[in-house]
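Input: one structure, supplied below.
A single protein chain has been removed from this complex, and every other one stays in its place.
Chain IDs A, B and C follow the sequence of writing; residue 1 opens each chain.
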Amino acid sequence: MQFDFNEQQNEFRQEARRFLTAECSTDRVRKALEGGGFDRSLWQGVAEMGFLGIAIPEEHGGLGLGYLELCAVAEEFGRAIAPLPILSSVYLAAEAIKSFGTAEQQSEWLPKIAAGAAIGCLASSEGERLTERNVRATFNNGALSGTKAPVLDGDIADVAIVLAKEGDALSLVLVDLSQEGVTRQSLDTIDPTRGQATLTFDNAAGERLGERGEGWANLQTLLDRAAVLVAFEQIGGADRALEMGRDYALERMAFGRQIGSFQAIKHMLADMYVSATLARSNAYYGAWALSTGAAELPRAAATARVSATNAFRHCAKNNIQVHGGMGFTWQMDCHLFYRRANQLALALGSLPDWEEKLVNRLAAANEPLAA
Amino acid sequence: MQFDFNEQQNEFRQEARRFLTAECSTDRVRKALEGGGFDRSLWQGVAEMGFLGIAIPEEHGGLGLGYLELCAVAEEFGRAIAPLPILSSVYLAAEAIKSFGTAEQQSEWLPKIAAGAAIGCLASSEGERLTERNVRATFNNGALSGTKAPVLDGDIADVAIVLAKEGDALSLVLVDLSQEGVTRQSLDTIDPTRGQATLTFDNAAGERLGERGEGWANLQTLLDRAAVLVAFEQIGGADRALEMGRDYALERMAFGRQIGSFQAIKHMLADMYVSATLARSNAYYGAWALSTGAAELPRAAATARVSATNAFRHCAKNNIQVHGGMGFTWQMDCHLFYRRANQLALALGSLPDWEEKLVNRLAAANEPLAA
Amino acid sequence: MNFDDTPEEAAFRAEARSWIDANAPKHLHPILSGSGHGTAGDIADVDMLAESKAWQKKKYDAGWACLHWPKEYGGRGATPMQRVIWNQEEGVYAQLSFTFIIGQGMCGPTVMAWGSEQDKQALLPPLAAGEDIWCQMFSEPSAGSDLAGLRTRAVKDGDEWVINGSKIWTSGAHISQYGILLTRTDPSVAKHKGLTMFWVDMRSPGIEVRPILQAHGQSGFNEVFFTDLRIPDSQRLGGVGQGWTVSLTTLMNERLSIGSGMSTGFETLLDYAVRAPGRDGGRLVDDPAIRSRLADWATKASGLKYTSMRALTALSKGQEPGPENSIGKLVAGATSQEIATFAIDLQGETGVLTDPAQAAHAARFQATLMRSPATRIEGGTDEILRNIIAERVLGLPGDVRVDKDVPFEKIPTRA
Partner (left out) sequence: MNFDDTPEEAAFRAEARSWIDANAPKHLHPILSGSGHGTAGDIADVDMLAESKAWQKKKYDAGWACLHWPKEYGGRGATPMQRVIWNQEEGVYAQLSFTFIIGQGMCGPTVMAWGSEQDKQALLPPLAAGEDIWCQMFSEPSAGSDLAGLRTRAVKDGDEWVINGSKIWTSGAHISQYGILLTRTDPSVAKHKGLTMFWVDMRSPGIEVRPILQAHGQSGFNEVFFTDLRIPDSQRLGGVGQGWTVSLTTLMNERLSIGSGMSTGFETLLDYAVRAPGRDGGRLVDDPAIRSRLADWATKASGLKYTSMRALTALSKGQEPGPENSIGKLVAGATSQEIATFAIDLQGETGVLTDPAQAAHAARFQATLMRSPATRIEGGTDEILRNIIAERVLGLPGDVRVDKDVPFEKIPTRA
């Protein structure tokens, strides 16, 4: 049994951590928060490290490595709460094109995404909780019309994967956003370090991505895979929030002693450790399923997603509580994690949707979970 | 504003407490637990105090007092975890006969119930979670057939209020249990201090109680009223469990100090206090609605029920935890409260049913709760 | 058991209601009633400050300000229950008094209990009239839950005290004329014994006020820095070294602000769930998936409401509100955060939106999500509140005090 990352993968992770520690401090995250906009030079740095093309084949400019390496790096992006469109461009758009695109679509876009020269995004929601039945955007004869919102990283993306009705079926559509017929408007959100926008398509030119009518099923596949990767971002963020809380509890004195010597604080941190640990183990299960293409992926992805969402929220929330009043100041970093925890909880569809998927998949499998 | 029991009602409560402290110690509760059977002499004592006829009109042998007095006394029966059929006989059967019975039915049964000479019970479930659609017992031309289980206090009751199908409608039926055609079988339960039985009716003679087809609606009315009274039993039990835990935390030493000086224990007890207090306030709201016949009764009853169920369970469970290993011994009283908390949580229909009622009633009222 | 006024209470209510009806600034009603929970404290922009002062002055002139204060200091000598009734009747307009609440609710009573007669006559009526705003300067960066660990130094110099140090979480310091200030005058004795209280003119040289930007991007509080601030000894409140006792007067009065119960946000959630569509037609409230949590929160909201009714009943019988009222903030704080988190999840990916024009239900849940972490901290953390309930209500022992009887200057400040 080797239910862990191997040495090589861990080295790769360390490389990412060294890079992000040096280049993506929370000061740099704050710039995005405080209106500094997209940090393109950081993005270029990330691209040069090869992190954007980890799971993209070498023939398309990527490193051609596996998903485990991508998971390891995702965890580091989560720890760093990087203000970058990696979720949209790498976990979603690149994966969509790689999985469902034609050879032409792949060779057009994958090299650009790997190089950071193009940013991709996924445009699915239309202003309410997404279901198979409330998609209104239409795609007819190569022309896309409709409004998608909120679109994560839609403010900076170059290409979008759009869910639209093609006749009475749902399809995914690949759309170059640098055309007339596409307008975008930035949206205010709880986490400005990852921008969101409304994208409006008015007879914009698009190409179908994958089969007609396979849009919803392919979207679910994409979401499952991305859920595993986002779970790693989430456990990275949870761990860092836990560490911040632990460090503060060791350093802060009250009543003549470290506040970490009070059981109320100790046990809060112990509970944070418990949820972060369970989430990590579930994320590893997801990584195993993702990397081996196991049939359990849908179940493992939903498990990882629900677990990591709860853990990151729990740790980010209680990290503020451990910090007391200082934790709620703008100057302390606690709120950056609280914002990101909630942003990631809503990306890819929110907790109730994933709870439903998880239970349906468990019931369908009807296999007891524990060995 | 006088949102509290008045002096007279509190004196009545004190009387009940004095009586039960003297006559219904946990030693006496244990006798029932350990197979001693129904404590008829205690029941007679309770009857002589007038507690069984508090809300029964004087003309039928009761005290002719109001529901507030009954609530106050119910709280004391809850504190004492009395091993008596008061829930079945007083809160349910007497109320059913009083509310829906004919003059003859009332004068036949109410005096006996008030005097403790007859014990009533409610027979509604048929071995699964009760709904309007899974009642199978039938009542035709005065003959009742079917099997009801579990029936709280069905092992000792003299008369039952039975929910049955009369044609395609549901009716309540009053059945004297001392007849051929009625068989009973005791059931093992989590709380043997309140017995339960399967009642089987084979063309037993019964009389309709209330209108034909009104069975389900009348049952809901009965359950709402009883829920308020049971909520008082529950908050009485919760308070006593909290006090036991508090007292033990003050007395038990570990690591050279009272265990109540550890925040883990202090905060557990504080949280028990919080849930017991919220439940008490909600129970008072229920008592107000019950005693004034307010239109809010259905909402207030469901609120009181859900709140008190959660509070008693919470306090009973964590009282064991405060006591540590000793709390899980047979000799300590903690488990008596844990058993009763779970028994009461299941009587009258369990938490999911009451949650559903509460939300439906809130949604129907669509009135914001907080002033 | 009833919710009815006594005849005296009913008469008082009628009088209050009719005066308010005739005099309230009704043009502000839409703004005040639309401000939503969690944001009402943030409406004090320039116009609102003027409106607040105007309403306060009007009340003062008619004898409706600081109802529980003696008449000689600008109050009405009302009973606590009358004060509650007034608050109920004042309704949304009570939000206009938030600016004065610390001055009138905490600083004023402290001056009243410990100040000289001359100070009382000079300071209290303008405070009651809303001419002066006061702030309370107790907390420090290194003294939050452990308030008595404060380090702002006051050193006697002739008839004056020289103050150096800083305070934090000072509401309204930037618009205050006066404040009460808790200082350390003797670090060589145990921490509770070396404190002394003063009142200060906030316009004195040596005081600098800086707003604190908070995590949700707003500034509700300030830091206040003292550099060789000089205060005459005549502005001392209570004896030298008696500051802790004096501060208890202040904090006990905080507790008296009963009935101004905090919201769990459940009404907002129910309102949303009744109006918003569910995923497959029907209303959101009919979705069985959310039932259990709605029910749980409903009982909490209701429990707090009726707990406060029970407290009011006790108050009307002349009992003093006790530490059991800590449960309001404890329950409401945690619940409002849970509800906000739950509600944004129900909005799916759109739950991130914060622009009221775009977000569901006018972004109320997002505002609460971002504001609620502070609720579990300010004015006593959840952990301190549980300690209060455990110790003062249930009679459990205090935490082990390693700093007890230790001279303040010997208490370790680093691990």
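General remarks:
In this section, a residue touches a chain if its C-beta (ideal position, glycine included) is under 8 Å from a C-beta of that chain, and two chains touch if they have at least 3 such contacts.
Because the structure is a prediction, the values reported are computed rather than measured.
Although it is not drawn, the missing chain touches A, B, C when the whole complex is taken into account.
The chain not shown here is touched by just one of A:33, A:249, A:316 or A:347, and that residue is A:249.
The chain not displayed touches chain C at residues 287-289, 291-293, 397, 400, 402, 415. Residues of chain A in touch with the missing chain: 1-6, 68, 246, 249-250, 257-258, 260-261, 263, 265-267, 269-271, 273-274, 277-282, 284-285, 287-288, 291-292, 303, 306-307, 310, 352, 354-356, 358-359, 362-363, 366, 368-371. Although one chain is hidden here, its contacts on chain B can still be listed: residues 124-125, 127-131, 133, 149-150, 152, 187-191, 196, 250-251, 253-258, 262, 264-265, 313, 317, 320-321, 324-332, 334-335, 338, 342-343, 345-353, 356.
Note that in this section only the chains that are shown with their structure count from here on.
Each chain gets a centre from its C-alpha atoms; the one nearest the centre of all protein C-alpha atoms is C. Among the remaining chains, A is positioned farthest from chain B, on the basis of C-alpha centroids. Put simply, the C-alpha centre of chain A and that of chain B have 51 angstrom between them. In chain B, the residues that touch at least two other chains are 263, 267. Looking at chain C, residues 383, 386, 399 sit in touch with two or more other chains.
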